[in-house]
Every structure is written in structure tokens, then in C-alpha cells.
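Moving on, here comes subunit A:
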Amino acid sequence: MKSLSLYKIDPIPAYIVYEKPKKIIKNKRISIPEEIKAELQEKQEKILISEPSIALEEITSISPIPEKNFNRDVVNFSQSEISKYSSIIKQQVMSQWKKPSVTNSDLITEIRITLVPTGEIINTKIIKGSGIKSFDDSALTAIARVGSFEDLQMPSNLFEKHFRQFILVFNPNK
Partner candidate 1 sequence: MNALKGLILILLFVSSQSSLSQLRIEITGGAEDPINIAVVPIDWKLEFPQEEYLHEIIKKDLESFGEFKVLPPEGMLSFPSTEEEVFYRDWRLLNVDYLVVGNANKSEIEGELKISYFIFDIARERVIHKAILSGSIKSIRRVAHNMSDKIYKKVQGIPGIFSTRLAYIDKPSLDDKNYNLRISDIDGFNGISLFSSPQPIMSPNWSPLGDRMAYVSFEEGTSRIFIQTISTGTRSGIKLEKGINSSPNWSPKGDKLAAVLSKEGNPDIFLYDLKRESWSQITEHFGIDTEPDWSPNGKSLLFTSNRSGSPQIYQVNVRSKRVKRLTFEGTYNARARYSPDGKNIVFVHRRDGVFHIATQKIKSGKVRILTDTSLDESPTISPNGNVVIYATKRKDEDILAGITIDGKTKFILPSLRGEVREPAWSPILD
Partner candidate 2 sequence: MTLTRKSLLISLSFLITACGSISNERASDASAVSASASGAYSDQGITSSNVLYFAYDKSDVNSEGRAKIRNLAKIINKEGLNVRIEGHCDERGTREYNLALGESRAKTVAELLVINGVSSSKISTVSYGEEKPAASGSNENSWSQNRRALIKTF
């Protein structure tokens, strides 16, 4: 079998599954050498990549493309949209945070959260500790109790820009 050589291909833009794609921003055609085409044609079940609309369904499992590959005429997100989802996140974390007695207004812990589009928290990392272990632990425990954020359905580009990874700043007003 002849080995496939890597051609420079522009990735096809894709959208998150649960949102209906508003438009395909780039309509690039991918050119594939004759040999590959021939091989692919052999496998009847495979769909030709040159058909973007059909290929879209195939690429559902691939994670969405980062924002910087989009056309610049994409919509900029308003502060109110960001605030709306930030509030949802804040409320869910606050309802699970049981502050330890050692808490005082001088303590601050910053934790970086990584989500997947379903809202599930897949990574937490303390990027700035308070110096008090039980305080830091209580924040991590609160996040573990949330486990997965609810009601975070949002446009995928908003998600990518702000909510795939963000920082929770535990700063009590005690």
C-alpha cells in the first residue's frame, strides 16, 4: 500500500453538535491526489472529504477549532453574555463551597478550570494558593462537588474564547 503523504490542508470549520450551524464560514475545497481518491473510493462506506456538508457529520467527534482560525467577521461577544454564564458558574460554585473556619478576608486562592462543552470539569489546577491548605482544599472540594456545570449551553465560539478554560478566584468577603 502506498503511504499517504501529508499535504498542506486547511482544516474544515466545524460547530459544536447541539447548536445548529449558522453558516459555514470558509468554503474551502480540499484537493486530494488521485491515489488517495482511488483508495477512498474503494471503501464504499467512506464519504469523500470533498463534500463539506456530508463531511460535517463525520467530524462531529473532533473538537471544535480554536477561534483564531475563524474569519474576522465573526460576532464579538457582549459583556452581558459573558456575565450571564459567569453568574451561572459563580452561583453553582458558591452553593457547594463550605468555607472552613480559618477563612478570613485576607485569603485568596485562584484555580484554573478546564471544561468540556457539556459543562463537565475535566481539570482543576491551583495557580495561586492562599498559603492555608484547608482553605485551598475547601475550594477544590467545592469544585469537585459541582463536578459538571449545568445550564451552560452557549455558542461554541463564546465557549472556546472564555469558558473552555477560566479562573475561579476564591476571595471571601468575611
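The working rule: contacts are C-beta pairs under 8 Å (C-beta built on N, C-alpha and C of every residue); 3 or more make two chains touch, one makes a residue touch a chain; residues count from 1.
A word on the picks: all candidates are chains of the complex that A comes from, given by their letters.
Just so we're clear, the structure is a prediction, and the values are computed from it rather than from any experiment.
Set subunit A beside the options 1 or 2, and in this complex the one it touches turns out to be 1.
Only residues 4, 6, 9, 11, 49, 62-63, 65-69, 82, 86, 89-90, 93-103, 110, 112, 132-135, 137, 139-142, 144-145, 147, 161-173 of subunit A touch candidate 1 when the two sit together in their complex.
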